[in-house]
Each structure stands twice: as structure tokens, then as C-alpha cells.
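I have placed the structure first, in the form of C-alpha cells, so that the comments after it can refer back to it.
All protein chains but one are shown in place.
Right, subunit A next:
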Amino acid sequence: MVRLITHNLLACHVKNCNANNFPLEFQNVQLEIREAEFNPEFVKGFLPKIEWKALVDTARQLGDTSLPNEQPEMLDDDFLKNLHHVLLEIHVEEGSMVCPNCKHEYPISSGIPNMLLAEHEIA
């Protein structure tokens, strides 16, 4: 499955595609929501490593508008719960991820993204 935690870490790696290759754009997605155990300490620990704008924009594309444009200074429980939901509970089961730069398409099938490239595409 591609959850947004994973999506926030993936980038296009086609040969010579080095700029504007993140975030990949979801297309034709089928979503599933699965509850995950809330661990506020984990969410706080991961927060500094998130590419925030990419996460907020992608969540909105998938229909979740709960996150603010800027990371808040006060990390209250409501915010952490919304972030937990966005990162860990929205599963993209089918569809694809497309590179904004070279348009390479990474298909997602039965929840597993295919990040393999053909031999000639590898850097």
C-alpha cells in the first residue's frame, strides 16, 4: 500500500530526472481507510522530516483538507490525530504515481507500488 508516509519519501529516479521529481502525483486512485493505532510520540518524531507542502497538497488531492498550510507551533492532540490519519490511515490500493517532471508512471496494484525501472531508465 502506498500511504502518504511512504509517498512523502518516494521520488522519481529515472536517469537524468533530478529536478522537480517530487512529489509524485497520484492518478486514478482507489482509496481504502484502515484504522491504525495512534502513537503521538511517533508522529511528533517524524514531523521534522516531512516535506510539509507535498504532504498537505497530496492529502487535499485525495480529499482530506484537515492539515493547515503551515506546520503549527503548538502540537495539540487534534493536530497530531489529523496528521496521524493523513500519514498512516489513507491507503492507496490501486492507481499510479506520475513524475511531475518526466511523466514516468509508477503503477500501484493491490496496494503495492512498482518502483522498478527498465534497464535503460536506471541512472
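Keep in mind that, in the parts below, a contact is a pair of C-beta atoms (placed from the backbone, for glycine too) under 8 Å apart; a residue touches a chain by one contact, two chains touch by 3 or more; residues count from 1.
Assume contacts and distances are computed from a predicted model.
> What is the missing chain called in its UniProt entry, if the choices are "Methyltransferase type 11 domain-containing protein", "Pyruvate dehydrogenase E1 component subunit beta", "Ras-related protein Rab-24" or "ADP-ribosylation factor-like protein 6"?
Answer from the UniProt record of the missing subunit chain: "Methyltransferase type 11 domain-containing protein".
> Name, in rising order, the residues on subunit A that touch the hidden chain in the full complex.
So the residues of subunit A touching the missing chain come out as 1-3, 5-6, 9-11, 13, 22, 34, 36-37, 39, 41-47, 49, 51, 91, 110-117, 119, 122-123.
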